[in-house]
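Just passing along the structure, written as structure tokens.
One protein chain omitted, others in place.
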Amino acid sequence: MDFTLDEEQTALRGAVRALLKGYDAEQRRSVVAEDPGFDEGMWKKLAEMGLLGLPFSEEDGGMGAGPVEVSIVAEEIGRMVAPEPFVEAIVLAGGLVAACGTAEQRAEILGAVASGASLPAFAYAEPHARWNVAAGGVTASQDGDSWTLTGVKEPVLNGARADVLIVSARTDAGIGLFVVDPSTVERTGYDTIDGGRAARIAFDKTAAAPLGEAGVDATEALATVIAAAQIAYSHEALGAMDVALTMTTAYLTTRKQFGVTLNRFQALTFRAADMYTSLELTRSIVTWATMVLQDNPRSADAVEAAARAKLQVSKAGRHIGKEAIQLHGGIGMTDEYAVGHYTARLTAIDHLLGDGREQIAHLSKTLGDHDVVEPLP
Amino acid sequence: MDFTLDEEQTALRGAVRALLKGYDAEQRRSVVAEDPGFDEGMWKKLAEMGLLGLPFSEEDGGMGAGPVEVSIVAEEIGRMVAPEPFVEAIVLAGGLVAACGTAEQRAEILGAVASGASLPAFAYAEPHARWNVAAGGVTASQDGDSWTLTGVKEPVLNGARADVLIVSARTDAGIGLFVVDPSTVERTGYDTIDGGRAARIAFDKTAAAPLGEAGVDATEALATVIAAAQIAYSHEALGAMDVALTMTTAYLTTRKQFGVTLNRFQALTFRAADMYTSLELTRSIVTWATMVLQDNPRSADAVEAAARAKLQVSKAGRHIGKEAIQLHGGIGMTDEYAVGHYTARLTAIDHLLGDGREQIAHLSKTLGDHDVVEPLP
Amino acid sequence: MKLHLTEEESAFREEMRTFFTTQIPQEIRDTVAAGRHVGKDGIVETMRIMNKAGLAVPNWPVEWGGRDWTPLQRHIWHEEMQLASVPIPLAFNASMVGPVIANFGSQEVKEKFLPPTANLDIWWCQGFSEPDAGSDLASLRTTAVRDGDDWIVNGQKTWTTLGQFADWIFCLVRTDPEAEKKQAGISFLLFPMDSPGVTLRPIKLIDGGYEVNEVFFEDVRVPGENLVGEVNKGWNYAKFLLGNERVGVAPVGSTKRNLATAKDIARSTGQLDDPLIAAHIVELENELLALELTALRVVANSADGKPHPASSVLKLKGTELQQAVSELIVDLGGPLSLASGATDESDVPEWARLATPTYLNLRKASIYGGSNEIQRQIIAGTILGL
Partner (left out) sequence: MKLHLTEEESAFREEMRTFFTTQIPQEIRDTVAAGRHVGKDGIVETMRIMNKAGLAVPNWPVEWGGRDWTPLQRHIWHEEMQLASVPIPLAFNASMVGPVIANFGSQEVKEKFLPPTANLDIWWCQGFSEPDAGSDLASLRTTAVRDGDDWIVNGQKTWTTLGQFADWIFCLVRTDPEAEKKQAGISFLLFPMDSPGVTLRPIKLIDGGYEVNEVFFEDVRVPGENLVGEVNKGWNYAKFLLGNERVGVAPVGSTKRNLATAKDIARSTGQLDDPLIAAHIVELENELLALELTALRVVANSADGKPHPASSVLKLKGTELQQAVSELIVDLGGPLSLASGATDESDVPEWARLATPTYLNLRKASIYGGSNEIQRQIIAGTILGL
């Protein structure tokens, strides 16, 4: 068992960190103020570094890297609350194409994604479905070899900006995944609370191509790609929590009240210690989940590990996000100061792909199946 | 709306407090070390003050006082963690006789209870029933006018010492209540964690007299008497919490560590502040529940108010009980120092007549029936 | 002990309930109920309706529009207002500067300011906090220097809530920098926000909205008659102001309303059948009940007119519950709660769009107006003697 990065991974982390270094609070504010809510130039740079093709196989135009490398990028993005939709576009939307697409679809879509030429978005949420990715709000109809979709997906992250849509829909076989040309649908974009963008997307007998073989139930493939995205989100959250704590301790050692710096108030320093405890426990379980995923990306173990990581992230993210603002006091409430951006992003991540309560419900189902939880296989 | 005691009630409180004043930690320790786990002399004194007949009507040999007076006695007992079984014997066992007994039974049993001559116990718990008071572990059989009971009740508080047993049992009509002569059953007594006593009581075709009219389902009557007992326990717990906090703040202002008294450590004083907050919120809801009970002792409102009080007592009792020991440090762990007795008693009360989780389950059932919870009728 | 209201109190409650649900425009109340911002006009309109009916400033002396109510009546007035989704009278006017002027101002100052303050003809804002004086208010640095009969004010205030709407500001300024204690040498000044030398910079908050401001003073000239009470005694007036309001410290009524809304949402989205959601709502309802009863106890025990020390419990627990209910609504929204920028064209219901901004905005509740750390300090120090 080994929790450390190897040399290449450490170098990757350094390179990503260097690239994102300029993302201070002011730069971020000006970027998220304008559509598409992220920096197209930065997206190109990420592509040039090979990061947008990181998890895809080399034959699909990617780098063939594993979950650890993905986690490194996600964590660095989290550290800067950079608004580039790495997890959404690459791990989730791209990951679905990689997992389910035909060789032709993979070559066509993923090559363009990896080069930064095409931004994919996964349209899964439905207004009344919570985290059910295909609750029936969008249905697919088959006519010979042709498929059409009808219904509404919302909120679709980066849905207005996306160059290609992957859409989940109910089919007779269960859940189907489809590729849709965004120019054929009605898209209404808007801002999200974390500075990002989302859209309402209406399908009205819209032509759609099955992703991979037609008429196959994608439930299982979806579960494992979602697990990978949950783990990547968990790393993004971990990076955000780490920096939120660092900002908080830095503030406590410099801000004066009643003639002394705030770190002279024991009640505050003890709360910072509790934040650190939350952070370290989270780091352990999230890193472990990545190793489980790396060990066997298409397994029930990976799905369970992702739920465990996401549950811990939900709790720790709330704890650290709230305390970071509270310990800052008034300044923490302002948009000018970065700490609130971290809390907003942590709140958003918590509510993507299932919050803590949802993970508890999921894990409760198999609670009786094991005696103890064993981290080592 | 008025939360204050009137003059007579204030005088009652003063009298009970004066009577129990001698109950310091050492006196309590020596009393609970010997059977029956309480001071028979003190029990007599409580009888002489009229407290053992407090809630019973005058014609039954009691004082005809209401829930507020009962709450005063319970709270004072809680303040001293006095081991005398006021709630168990008077409010619960005696309360059942008062609510369900025939005039003859009431006169016979309650007169002796009020005078201190007879200690009643309510045998309701069954080893596999949690808080279900008649899960089927004891069944009643009828043969003409004669009834017999068979099965096991455990733990029965004060079961070995009791002079008269009120027993719940399954009957064809639902739940039946019976009066049993303790000399006709097998009783195995032992200590409980809070310094009290309990017993295993085995019934083997034991002769039993129906309490009140035979063959009547006592479910509803039981619910309201249990509500009264829950509220009285809540007051006992409130008294215990109040003193546990007082002991803790006194300790913090006197105990020195690192050259200063502990109240110089902000992290500790803030935790004491949180204990105070828990205490005051508990005082409010418990006092309110008493007023609801006083307003209409036989109502669904009283049952719900009791559940609300008990839920809050469960949370606050755990919070204050744990923190009181932790803020004392090592000394709080010792039997010589009283604070642990308070924690033990709070833990016991929490698990009598339903803990917090049980109250949540109960209140969840009617959650959808109201818009907001209105304290004022 | 007595559970019931007296007949008079019940009648009073009925009267308030009727007034608030019939006399305040439905549109304003709907806006509040939905959790949208009601805006300056709605607040002004409401306060004027209430003032006309003698219900805007019941806590003031009777001669200036007050009602000499019992604390319980004030409590009922306040709760019914919130339950009816009526915007409460602007705190800066009704609870802050008004009582200070009424208690400490000269007859001239009273006559000049109290009637327009009660009617919200003047919108006041508060100039207390400064960048380096947050919880430690007394270390403020804004100065006022004598120039003939006038004062010349220089310095900076911050966290000035709704300053962008304000006509006048009431301001703590340092008039004696040589005073031995930092609490001495502070005075309480009033001046128009459009005085030359006053600049206001709105501060965007993390929910995207604007409600606080920085206010800069550069050689602002204030006539001597605008000083309240005595010079260098301003700290006393500030303490009076901060400790003045024990009714409504905890936002019980509005939190009750929000929790009922959350329950409706849970029901209509099928989530009330989730035992974990139901359990959480049961717990919140119970804690809120305990809080409301504590508020009633505090009200009943505050007949002497002094703030009850347990007010700190109300502030502490009240803001915690307010925040917890807002968090629950975010959770009920699930992924929809990200869609804060969606419009009515969206299929995301309005409550879900407002959920996260409200949650983030309410992080302020435990910071502003005496942070929860300050409240714990008061409890530990004043009540527990630690």
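General remarks:
Each chain gets a letter, A, B and C, in the order it is written, and its residues are counted from 1.
The rule is short, and it goes like this: a residue touches a chain if its C-beta (ideal position, glycine included) is under 8 Å from a C-beta of that chain, and two chains touch if they have at least 3 such contacts.
Since the structure is predicted, the reported quantities are computational estimates derived from the model, not experimental observations.
Shown chains touched by the hidden chain across the complete assembly: A, B, C.
Interface note: of A:49, A:68, A:107 or A:223, the residue touching the hidden chain in the full complex is A:68.
Considering the full assembly, A:249 is the residue among A:57, A:115, A:139 or A:249 that touches the omitted chain. Across A:181, A:217 or A:274, the residue that sits in touch with the chain not pictured is A:274. Mapped onto chain A, the interface with the missing chain covers residues 1-6, 9, 68, 245, 249, 252-253, 263, 266, 269-270, 272-274, 276-277, 280-285, 287-288, 290-292, 294-295, 308, 311-312, 360-361, 363-364, 367-368, 371-373, 375-377.
Within the entire complex, the positions of chain C that touch the omitted partner chain are 275-276, 279.
Residues of chain B that touch the chain left out of the display are 125, 127-128, 130-131, 152, 154-155, 157, 188, 190-194, 196, 198, 200, 256-259, 265, 267-268, 318, 322, 325-326, 329-330, 332-336, 340-341, 343-344, 347-348, 351-352, 355, 357-358, 360-361.
Definition applied: only the chains that are shown with their structure count from here on.
Here C is the chain whose Cα centre lies closest to the centre of all protein Cα atoms.
Inter-chain spacing, taken between the CA centroids of chain A and chain C, is 38 Å. Chain B and chain C have CA centres that are 42 Å apart. Touching two or more other chains at once are residues 266, 269-270 of chain B.
Looking at chain C, residues 373, 376 sit in touch with two or more other chains.
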